[in-house]
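With one protein chain removed, the remaining protein chains of the complex are shown where they sit.
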Amino acid sequence: MSHTVTQLIYLVASVLFILGLKWLSSPATAVKGNRISGVGMLIAIVVTLLDQAIVTYQVIIAGLVVGSALGLWMAKAVKMTSMPQMVALLNGLGGGASLLVGGAEFLRSELVNEQLPLDTSITMQLSLLIGAVTLTGSLVAWAKLQEVMTGKPIIYPGQKALNALMFLAVVGLSVYQVSVPESLLWPFYAVLVISLLLGVTLVIPIGGADMPVVISLLNSYSGIAAAMTGFVIRNEVLIIAGALVGSSGIILSQIMCKAMNRSLANVLFGAFGATGGGSTKTAEGLTVRQTSADDAAVQLAYAKSVIVVPGYGLAVAQAQHIVREMADLIEKKGGEVKYAIHPVAGRMPGHMNVLLAEANVPYDKLFDMDQINAEFERTDVCLVIGANDVVNPASRTDPGSPIYGMPILNADKAHSIIVLKRGMGAGFAGIENELFYNPKTAMLFGDAKGSLQKVVTELKAL
Amino acid sequence: MSHTVTQLIYLVASVLFILGLKWLSSPATAVKGNRISGVGMLIAIVVTLLDQAIVTYQVIIAGLVVGSALGLWMAKAVKMTSMPQMVALLNGLGGGASLLVGGAEFLRSELVNEQLPLDTSITMQLSLLIGAVTLTGSLVAWAKLQEVMTGKPIIYPGQKALNALMFLAVVGLSVYQVSVPESLLWPFYAVLVISLLLGVTLVIPIGGADMPVVISLLNSYSGIAAAMTGFVIRNEVLIIAGALVGSSGIILSQIMCKAMNRSLANVLFGAFGATGGGSTKTAEGLTVRQTSADDAAVQLAYAKSVIVVPGYGLAVAQAQHIVREMADLIEKKGGEVKYAIHPVAGRMPGHMNVLLAEANVPYDKLFDMDQINAEFERTDVCLVIGANDVVNPASRTDPGSPIYGMPILNADKAHSIIVLKRGMGAGFAGIENELFYNPKTAMLFGDAKGSLQKVVTELKAL
Amino acid sequence: MEALIGSIVIFTLATFLGVELINRVPTTLHTPLMSGANAISGITIAGALIVAGGEHGWISTVLGFLAVVFAMINVVGGYAVTDRMLQMFKRKPEQK
Partner (left out) sequence: MEALIGSIVIFTLATFLGVELINRVPTTLHTPLMSGANAISGITIAGALIVAGGEHGWISTVLGFLAVVFAMINVVGGYAVTDRMLQMFKRKPEQK
């Protein structure tokens, strides 16, 4: 196939990616959007396979089959609650692929002693560096989320200096590599090793719950790495797709940071959650009121209006289906049930939406923070399920709190509040929550799924 | 300056255009946006002046000075009500410039007997053709709006066939020109003349009030022509800016059509307003109730809530300032005044907003149709000033009406309605308006400015 | 051909970008948008300058001169009139 035709077809693929992202902006067209973007990918793959530079197909076909099988299996097997890990892993593999491509290109040019033009070697170097950081960084993020390693920030003295040093070393070596006329092997390997290490050391000081921001950022990097590869092999679809992903990742991580009222720099370098905040209030002298599943059920059965505030605990307990069942029962008894979704509830953006959608909760019952916050004061019962930070009034009142200024759901404004959690454990931010000591609040201790199960049984009996 | 640097600076200019359009999306940043886009233009001009292809500067400087002076003068002199004409004229000149550039390039290549590559000649041909149509089409639009020629559609038998024929001739000649090896002069001139004619014959059958749609479309064409010129001279800033303008024009004309509930094809080929609609209701047997400025003033002075519905007549009468004065007086007396802005009130999109903004009406008093339509039924007095079609209930009730289905302002739902117009003249769509015969409606005949002047005098006296 | 493809890609991307950007502009600002976009289309000035400034015989020079004048009216007139309109949209407190 002529080069021109190939290029044009690549353009078609790029347009499909663009349309795909465009349609992802509404739940009604999102499925179509994702599929059309997939079609774009298929087209890009098929066209590439017809490229004259490809001479042997065995290896390729083996690779395609193995990769597709693994990918499909992972997509089928993953639990909805493990989405963040899944994305981290996929993202790492993407970075790895771009690292391998850059490396292979370098070694090939080395082998045939080809003199690369300056811009090619610069972009190749970048694609190597970014690919490597993305690979190991994402793997660490995966390990933290999967709890293979500790979710707590790992910090040690001189950490930032060391990271800065490694970064400078990589940059220095890359500049050296690019500027000397012959392509040398040792700086190549050095850059490779240090970049891989850098991915690890940059991510370990970040707390487990901040991983979505990190993943999104690394996703952005892997997009940029793909774009760099595009510069190297002069391929426009790589550049366009890479740039789209690059900007998408950055925007998403900014949105997340904004919702947590923190800066990106604070997320990346703040080692948030490593130590308790200075002025964090303690709960000494305060008492909580406990309730039982029976009492909670009675209260819910007679409530006219109920707002459910789901949080990370709901995801952990996998309680989304039973929540739905409970809501149906309450509605059958004449109450109205709404869900208040905080933008950073759970561990990744839209986490709660995905979970509740899985349980077939109609999405016109899901309300954004801004939409529903005024309604709490008119609500009989607010049911807080495994949420903590997103309903912590300290963000309004305590300037010393690490979450001070983060917009929260006004759960404390409801006529009465029932909180479902296992004990008095803190949330992600590691701080006390006044809400639990509010006289209007009753605590229902236990795993969220178990507690809800009991409530449902009671509701049915009533 | 090296070509690479020039290209990079052009990219900077393109980015400034993009930012400019982005910031135009909010009144708060729009001024900044327009200026930054102007800075982009300045940069593009300066960089071009440093291009090595430019050898003599006298002509250029003369051209720049003359053009800037004329442009500035026009911008200062134009009345806000004449904006549509102004845009039409500027747009025509833009098309003319791109026609001249394409022509000059062709003649030059002809002179030195240069053999142009295929793609260059195709794009050159397109830039000629589109530039010519834009030039004459915009001039006709200008003439119609300025009432230098009749605003009525000019139609004659076989019009569409003739236009189609001319179009085919242009296409045929262009293909011929491009496909023969030598560049011939006669097809060049033929294409030129026919394209210029085509611009005229395509626009004359369109009614004067549809000119904004036409201008927007021609603006889109002139953007595309600029992009084509960019293809010819391989200049990226031309391509990007041209494409931006090209899509902006198309989108805007679609938005306008949608607000009028008509298709673009209907606007362009429907000769709307040439003849009265078939089932248009007549007003026989119905009577209107007249009122005087005194009575209207009394009614307004005691109204708690007033909604002003401005229309094309307000623009014609230049009554924006006096409306503002009246509103201030009513508010001083304790009433509340809001403005209901229909998306196609007046003769160009946002026409009313510009006029009222000129009179310093704060823009939080201006409401979109969707925002305010529910409020009419709670409103004491609806003051319709020179508006007609946008408040015609026939669009809801009469399926035979040419405006059937167009969303309207619910003026007829107000407790009482006062309509200011000169007589019983029809609006743009040329049809009767039931609203004027509504028992709740009182007509205050006379030029809007004059009538309002009297109302204001009375209000002050009360 | 390679360069043509590049141009086509750029054109396509810019068109999509234009659609996204314009769709965000509220009706209120459509008239200034129209004249502002119109001013941007005066970018043909770049082509006009090159034609007018090269020495390719008097025809090119005359046509080039006219092209520069036309394009410049479009550019300067367009930006100036848009600015004039937008000034009116400024919030009052800022104005005084």
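Letters A, B and C mark the chains in the order given here, with residues in each chain numbered from 1 onward.
We take it that contacts are C-beta pairs under 8 Å (C-beta built on N, C-alpha and C of every residue); 3 or more make two chains touch, one makes a residue touch a chain.
Small disclaimer: the values here were computed from a predicted structure and weren't measured.
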Query: The chain left out here touches which displayed chains?
result: A, B, C
Message: Using the document's definition of touch, tell me which of A:G151, A:G350 or A:P393 contacts the absent chain.
response: A:G350
- line: Out of A:I251, A:L286, A:A374 or A:L462, only one touches the absent chain, namely A:I251
- request: Out of A:V55, A:A161, A:A265 or A:A461, point to the residue that touches the absent chain in the complete complex.
  value: A:V55
Task: Would you mind spotting which of A:V5, A:L72, A:V148 or A:L184 touches the chain that isn't drawn?
output: A:L72
- line: Had the left-out chain been drawn, it would touch subunit A at residues 14, 17-18, 20-22, 24-28, 30-31, 33-35, 37-38, 41, 44-45, 48-49, 51, 53-57, 59-60, 62-64, 66-68, 70-72, 74-76, 78, 80, 83, 86-87, 90-91, 93-94, 96-98, 100-101, 103-105, 107-108, 111-112, 119, 212, 215-216, 219, 222-223, 225-227, 229-249, 251-252, 255, 341, 343, 348-351, 353-354, 357-358, 360, 362-363, 366, 368
- prompt: Touching the missing chain, which residues of subunit C?
  reply: 2-3, 6, 9-10, 13-14, 16-17, 20-21
Message: Under the stated touch rule, tell me which residues of subunit B contact the chain that is not displayed.
response: 3-4, 7-8, 11, 14-15, 18, 22, 236, 240
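Definition applied: only the chains that are shown with their structure count from here on.
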- request: State, to the nearest whole Å, the distance from the C-alpha centre of subunit B to the C-alpha centre of subunit C.
  value: 16
Message: Show the residues in subunit B shared as contacts by 2 or more other chains, in ascending order.
response: none
Field: Junction residues of subunit C, two or more chains touched
entry: 1, 12, 16
